[in-house]
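All protein chains of the complex are present and in place, except for one that has been dropped.
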Amino acid sequence: MLNRLLFLLPLLIFAVIAGYFTVPILTKKDPHLLPSVMIDKPAPPHDLGPLLEDKPGVGPEALRGEVKLVNFFASWCGPCRVEHPILMRLAAETDLPLVGINYKDQRDAALVWLRELGDPFGRIGVDGDGRAAIDWGVYGVPETYVVDASGHIRYRHVGPLTAQALKETILPMVEQLKAAKG
Amino acid sequence: MIRSIILALVLVVLSMPAFAVEPGEMLKDPALEARARELSKEVRCLVCQNQSIDDSNAGLAKDLRVILRERLVAGDSDSEIKTFLVERYGDFVLLKPPVKAETLFLWYGPFAIGVLGAIGVAVFLLRRRDGGGDEAVPMPLSDDERKRIDALMSEQDRKA
Partner (left out) sequence: MIAEIGHYALVLAFFVAIAQVVVPLYGAARRDTALMGFAAPAASAQFLCIAIAFGALMHAYITSDFSVANVAQNSHSLKPLLYKISGVWGNHEGSMVFWVLILALFGFAVAAFGRQLPDSLKARVISIQGLIGLAFLAFILLTSNPFERLDPAPLDGRDLNPLLQDPGLAFHPPMLYIGYVGFSLAFSFAMAALIEGRVDPAWARWVRPWTLAAWTFLTAGITLGSWWAYYELGWGGWWFWDPVENASFMPWLAGTALLHSAIVVEKRDALKAWTILLAIITFSLSLMGTFLVRSGILTSVHAFAVDPERGLFILGILIVAVGGSLTLFAVRAPALKAGGLFAPVSREGGLVLNNLILSVATVTVFIGTLYPLFLDAMTGDKVSVGAPFFNATFVPVMIPLLVLLAIGPLLPWKRGNLRAAVEKLWVSALFTVVVAGGILVLEKGAPLAPVLGFGFAAWVAGGVVTELTERIRLFRIPLGDSLRRLFNLPGAAYGMSLAHLGMAVFICGATGEMNWTRELVATARAGDTLTLGQYELVLEKVERSQGPNYFRDMATLNVSKDGVPYATLHPERRLYPVQQMPTTEAAIRSGISGDLYVAIGEGSDLGGYIVRVWVKPLVPWIWAGAMMMVLGGLFSLSDRRLRIGAPKRSRRRPAAPAVTEAGD
């Protein structure tokens, strides 16, 4: 009997392994998507100088007070160009504050970029050497964070924003955080 | 050599990221630089899948290499630097996962399976033990097969 069980063992082990193979395939999990460990932690208190003369930079106090989106972008980044219209529409249609962080960019190129495509941001800080981004746990631009009124990071979106992600995940979360505050 | 490093310090700032570790990043203290190299072999390049930052030419890898060296110069220990990285990027950033509850099976699983296997093999070997006689189980072969095998084995089994 024990002998029989022993011969069954390889099959049982394989069943477990096959289960582990099946789940990510069926759920279409993307192994490249990584959760941020910064969720629910205070946003890093950097003092990033302004990109534009007439718009403030991003200091530690700028991230507190109300719920907001923080968007890391650069003029050399293709996907940023893709998501830009969505940010523009967001700025036009809602009163959600948008904070831009210009990542490892040339100032002139960034200025041209904003002039061409429009500027959706209320404040833009310059992260010239990418150090602030590393403290945020940024992998690459674009990335967008939801930061709540107490200055804690609540959500991270990797890659270009999509209308769907905005509607289904980000905006509901923003509403929820606003409600929690009020 | 020293001249080229100084030259490099001037040049690399302006050049595009090209290669893994670049001359301009390297520390002057060879012992510290060696530590930096060893440490960066254990840090994953986050954007390029399965490469260490030491092997990668990605921008983020370069930034992390530079930060790592700065902290080494500032006197941080290896584990302090790892903690710094894990706080921002999670355990994912380490190519050698830390030993903790979730990774117990990773680190000790092979060892445990080895021990179990060794016990199994020991039991098996003791049960298989030869009493000194010849084979206990006759081979169930037909005459025809027996002939063929005999022909095949005859050349080399003479001694056995």
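In this document, chain identifiers A and B correspond to the written order of the chains, with residue numbering beginning at 1 in each.
To be clear about the criterion, contacts are C-beta pairs under 8 Å (C-beta built on N, C-alpha and C of every residue); 3 or more make two chains touch, one makes a residue touch a chain.
The model shown is predicted, which means the values in this text are computed figures rather than measured ones.
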Q. Where does the absent chain touch, in terms of which shown chains it meets?
A. A, B
Q | Positions on chain A where the hidden chain makes contact | A | 3-4, 7-8, 10-11, 14-15, 17-18, 20-26, 28-29, 31-32, 34-35
Q: Spell out, residue by residue, where the missing chain touches chain B.
A: 1, 3-5, 7-8, 10-12, 14-16, 18-24, 26, 41-42, 44, 48-52, 55, 90-97, 102-103, 105-107, 109-110, 113-114, 117-118, 121-122, 124-126, 128-132, 135-137, 139-141, 145, 148-149, 151-160
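FYI, only the chains that are shown with their structure count from here on.
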**Q.** chain B contact footprint on chain A (complex, rising order)
**A.** 32, 34-38, 104, 129-131, 134-137, 139-140
Q | Of chain B, residues touching chain A in the complex | A | 46-47, 49, 59-60, 63-64, 67, 86-90, 92
